[in-house]
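Presented below is the structure to which this report refers.
Shown here: the complex without one of its protein chains, the others still in place.
And then chain A:
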Amino acid sequence: MFGKKPLTMTQRNRINGYMFLLPNILGFLAFILIPVFFSFGMSFVEWNGFGAFKFIGFDNYTKLLQDDNFIISFRNSIIFMLITVPITLFLALIVSVWLNSGIKWLKLFRTAVFLPYVTSTIAVAVVWQLIFNPTKGPVNTILMNLGMDNPPGWFASTSWALIAVSIVYIWNHIGYYMVLYLAGLQGIPDHLYEAADLDGAGIIHKFFHITLPSLSPVIFFTVIMGVINSFKVFDMIYVLTQGGPGRSTQVLVYTIYNTAFKQFDFGYASAMAYVLFLVILVITFIQFRAQKKWVNY
């Protein structure tokens, strides 16, 4: 005690704070924060998992620009995003509005719509493979009974595979966004609608002038999440198509996985991952700029 000053409030709090954080922050540093910087460094080297890093400057990045494999998967990822995000969000919004109109059995319907989201992609993918079986599956059987002679080959066709995967993805993700929208809708105060009723406003008018504006922060959030999530699709591709047929469903994330863990080209894969990161950052940034025009807080 002699000569020692008692700890100040801040010092005590700091010690306590770090003690509480310690177990978590160690993991955070080792497995998240340091890897972020480490992989940035790795994107400038050539390394196959053994031996020394070979520094090659921007070579990995310039190689990307001429790499067919990369360009095609980049394009596929963008197409996949453009198909799935608008359709998923649109359908989720519609269903959530239906669910929010004071119907009975809300929980039952919600459970049904949300179910695909909680079940494993692997199990679900097997079923869809059979449902979309080109010769025997129920979808094509129905199409042929309806008089279509050449129904789509779905997962087996280069022109349909990406669409088939998109359908499965949309089915899988509607529930997630529906739940978010439903929470947003339930937060809209009733008196807004009551006031509109007094003015004799119809359903369509109320949707565009009350529901959509009130929901715009949630919609903004779901667009951002939707884009990020669509870039992350992996399990589904891995099980359903392995990127094929040809390279028709090879998305960026799948190519990164292959480059890293099949070809052991860790430096090159890191460069790809950073491009993916950059694309996500840029798209998110653009959305944040654009939100001022349409999001009401």
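Going forward, a residue touches a chain if its C-beta (ideal position, glycine included) is under 8 Å from a C-beta of that chain, and two chains touch if they have at least 3 such contacts; residues count from 1.
The rule we apply is simple: contacts and distances are computed from a predicted model.
A.B. asks: Would you mind picking the UniProt name of the chain not drawn here, from "Carbohydrate ABC transporter permease", "histidine kinase", "MoaD/ThiS family protein" or "Extracellular solute-binding protein"?
C.D. replies: "Carbohydrate ABC transporter permease"
A.B. asks: Of the residues A:I72, A:L162, A:I219 or A:A273, I need the one that contacts the missing chain.
C.D. replies: Result: among the candidates, A:A273 touches the missing chain.
A.B. asks: Take the complete complex as the reference. Which residues in chain A touch the chain that isn't displayed?
C.D. replies: Considering the whole complex, chain A reaches the absent chain at 10, 13-14, 16-18, 20-21, 23-25, 27-28, 30-36, 38-39, 42, 49, 95, 98-99, 101, 103, 107-116, 118-124, 126-128, 130-131, 133, 136-138, 141-142, 145, 171, 174-176, 179-180, 183, 200-205, 221-222, 225, 228-229, 231-232, 234-235, 238-239, 253, 256-257, 260-261, 266, 269-270, 272-274, 276-277, 280-281, 284.
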